[in-house]
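Heads up: the structure comes next, in C-alpha cells.
With one protein chain removed, the remaining protein chains of the complex are shown where they sit.
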Amino acid sequence: MINTLLEENHMQENSILRAKYAAKNLDVYYADKQALFGINLDIMENQVTSLIGPSGCGKSTLLRCLNRMNDVIDICSVKGSIRLDGQDIYDDGIDVVELRARVGMVFQKPNPFPKSIYDNVAYGPKIHGMIDQKSDADEIVETSLKKAGLWQEVKDRLAAPGTGLSGGQQQRLCIARAIAVNPEVILMDEPCSALDPIATAIIEQLIDELKQKFTIVIVTHSMQQAARVSQKTAFFHLGSLVEFGDTDQIFTNPQNQQTQDYITGRYG
Amino acid sequence: MPYTTTISIFVSLCLLVTAYFWGVKRAIATKRSQTALSTQVKFHSLPGFHGAYVAIWCAIPSLVLFVAWQTLRPNFLPQWLAQDMAGLVLLISAGILGLFFAQKRIASRFKARHKVETAFSLVMLLSSLVAVFTTFGVVVSLVFETMRFFSKVSVSEFLFGLHWSPQIALRADQVASSGSFGAVSIFAGTLLITAIAMLIAVPIGLFSAIYMSEYATPKFRTWAKPLLEILAGIPTVVYGFFAALTIAPFMRNWGFELGLEISSESAMAAGLVMGVMIIPFVSSLSDDVINAVPQTLRDGSAALGATKSETIRLVLLPAALPGIVSSVLLATSRAIGETMIVVMAAGLAANLTANPFQAVTTVTVQILTLLVGDQEFDSPKTLAAFALGFVLFLLTLGLNILALKIVNKYREKYD
Partner (left out) sequence: MIDKMSRHTKKRYQAERRFKIYGLLAIMFALGFLGLMLSTIALRAIPAFTQTYIQLTVEFSAKILDVDNKRDVKQIARADFQKIIREALYAEFPAANKRQDKKHLKKLVSSEAGYHLSRDLLAAETTDLNFIGTSAAIWVKSSDDVDSFIKDFISREVDEINRRLNDQQIGWIDSLIADGKLETRFNWDFFKFADSRSPEDAGIRGAVMGSLFTLAITLMLSFPLGVFAAIYLEEYAKPGRITDFIGVNINNLAAIPSIVFGLLGLALFLNIFGMSRSSPLVGGLVLSLMTLPTVIITTRAALKSVPPSIREAALGIGASKMQTILHHVLPLAMPGALTGAIIGMARALGETAPLLMIGMVAFIADIPTNINDPATVLPVQIYIWADSPERAFESKMSAAILVLLFFLIVMNGLAVLLRRKYERRW
C-alpha cells in the first residue's frame, strides 16, 4: 500500500511523460479497402487519450490495432508499426495472449460473461496464471471491483450472474474484469454509448481515477466527454489523423479547419 | 476379446489421467522452484496446458501404435505379437514412453499452450473431415462393387433388361437359372410407389402448409404444427407395420367386396402410407417458403380486392414456387430411399405393372433382400445390391443437389 502511494507521488511529480505507444506509418486494410492511412501517433503513459471523429473515420480500427483485436477479422491486414514500450506488437515473436494481458479492453456494449460477478472478474487472472490459491482470487476480485467503484453495490451478491446488473453496473463490471489482470493500458471503445447520463458520469469519474495507474485510450462520439476526461485528443477523418494535441488546445484553438468544423458541430 | 477391449480402454484412460496430472504437478513444481530463485521469470503457460501437453504425447504414440497393430494383426504379425495381451503391453509402453519424453520438456518458457492449441485445432479439423471421408467411403465402396458387378453383367442388361431373378446356383451341379439382372421392373416399381406417395403427400402437404401459414390462428398453429411433425419422427418400421397389418388387409377386403382383385401386398398400401409419412417434409418446408414471401405482396394483392384464396393462388404460390418445388424434390428423394414401409407392405415380386393393386418391388427392397442373410461376397447377386445402391445414391444425391440449387436461387431473390 505504501509502495503504491509512493509510486503515485513519484509519478505526479515526474512531469516528463513517456510514450507508451508509438504508431509509425500505420496503414490498415480490410481486404482491398484501406481504412487507415499513414497514422503517426504517440500515446503517453498515465494519460487519457481520446480518439474522436465522425463515424467510419477509423478511430475504432486504430483502437483495435492496439491490442490486435483486428486479428480476429481474417480480411484485415496491417502495415507499418505500432510499438508498445519500444517493442513492435505486430512482430512474429509476440504472443497476442500476452499482449492482451498487458492491454485490456472495454467494449461499446457491456459484455459480461453469462457467469457470476465473481467469475467474471476472476476469469482473467485465472487464465493468466495469477492465481495459486482461492484467497488470491478473492483478493483480486475485491480490489478490482473496488477500483471499478462497484464493490459497495455487489459485495453481497458476488455469486449472482453478471448479466443481471444494470447497464452502467455491467460496464463497470467489464472495467473491473479488464483491470483484474493488472494491465498497463486500457482501451475503451465508446464505453458510455449504451448508458444513461448518470451511469456515464460515474464511468467518466472512474476513468479519471484510473489514469493514475493505467494508460487509457478511449474512443468516443461525444466531444464533451473527450473534453471532460482526456488530456490528449486525436481527431480522425476518413482514415487519416487530422490533428493531435492537448485536449484543451484542440477544443479551444484547433489548428485545422476540419477539426474546427467538427467540434463546433458543423458536421459529424 | 471383449474383456481385453474393456481393460485396454480403462488402462488407456488411467494412463491419460496420470499423464495429465503428472504434467500439472511438474509444471507447478518447476514454477515454484523458479519463482523462489527470482521473481522476474514469468511462466509461459498455465500448468493445465503442460498437463494437456503431456497427456497428448501419451495418447498419440499409443493410438498410432494401436491402430497399426490392429490393422497388421490379422495377416502380418507373428502369433505371439498378435495376442490381445501383446497389444495391451504395446499400448501401455508407448504411452509411458511418450509421457517421459513430454514431461522432460516442461520449463518456464516452454510454450505448452501453443502446442496444445495446435493439437486442439488439428483434432477439430480431423473431425470435420470425418464427414468428407464418409461420403468418400460411400462413393468408393459403391463404385468399386458396382464395377465388379458390371464385369459380370452388362450395363445394358442391368439398365434395360426386363427380367429380374437374381437367384443363382450356389453349386455347379445344381440345376438353376444363372440369374438375370434386368432391373427395369424394379425401377418401375420404385417409380410407381413413389408416384402414389407423392400424389398423397403433395396436395395434402401443400394445403396443410397454406392453411398453417395463411389461415390458422396462432393457437391452432402451435398445436397442429408439432403434431404434424410427429409424422416425420415416427420410425418407418411402425408405418410398415401399419401398412402391412392394417391398411393392406383392409384394402383387400374392400376390394373383394367390390369384386376387385387386390393382392395382400400392394403398391397402393405401401404408397399410401409412405405418402402420409412424407407429408411433413412437404408441408414444413413449403410453410417456411410461403412465410418468407414478403408481406407487401399480400398487401398489394389484397388492396386490389383479391380474396385471400385468390391472393394465395395467384400471388403467393407463384412467388413461393421454387421453394415448393424443392420441397417436393426433397420429399421425392426421401420416398425413393425409404425402405421399411416397402419391405413390409409392397412385396418382393418383380412385377412389371402399372396396376397399383398388385405387388411390386423397389430398389431398396431388393438391396435388402439380396444382402440380408448369408451371402458370398463375390456373387453377382450380392454385387447387384451394390449396383442398385449406386443407382439409389446417384438418384437421391441428384434430387438433393437440384433442390438445394433451386432453394438457394430463391433465397437470393428475396434477401
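We call the chains A and B, going by the order they appear; numbering starts again at 1 in every chain.
By definition in this document, a residue touches a chain if its C-beta (ideal position, glycine included) is under 8 Å from a C-beta of that chain, and two chains touch if they have at least 3 such contacts.
What you are looking at is a predicted structure, and each value in this text was computed from that prediction instead of being measured.
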Would you indicate which residue among A:49, A:67, A:200 or A:215 is in contact with the undisplayed chain? A:67
Contact partner of the left-out chain, one of B:27, B:251, B:267 or B:367: B:367
Which one, B:83, B:339, B:353 or B:379, makes contact with the chain that was left out? B:339
Identify the residue among B:293, B:360 or B:392 that touches the chain left out of the display. B:392
Of A:52, A:158 or A:178, which residue touches the hidden chain? A:178
Chain B residues that touch the omitted chain in the full complex: 1-2, 5-6, 74, 113, 116-117, 120-121, 123-125, 127-132, 134-135, 137-138, 141-142, 145, 203-208, 210-212, 214-215, 224, 227-228, 230-231, 233-242, 244-246, 276, 279, 283, 307-310, 312-313, 330, 333, 336-340, 343-344, 364, 367-368, 371-372, 377, 385-386, 389, 392-393, 396-397, 400-401, 404
So which bits of chain A touch the chain we can't see? 67, 69, 72, 74, 97-101, 104-105, 107, 109, 111-114, 123-124, 127-128, 174, 177-178, 181
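By definition in this document, only the chains that are shown with their structure count from here on.
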For chain B, which residues count as touching chain A in their complex? 43, 45-47, 111, 113
Where on chain A is chain B touching in the complex? 95, 97, 127, 129
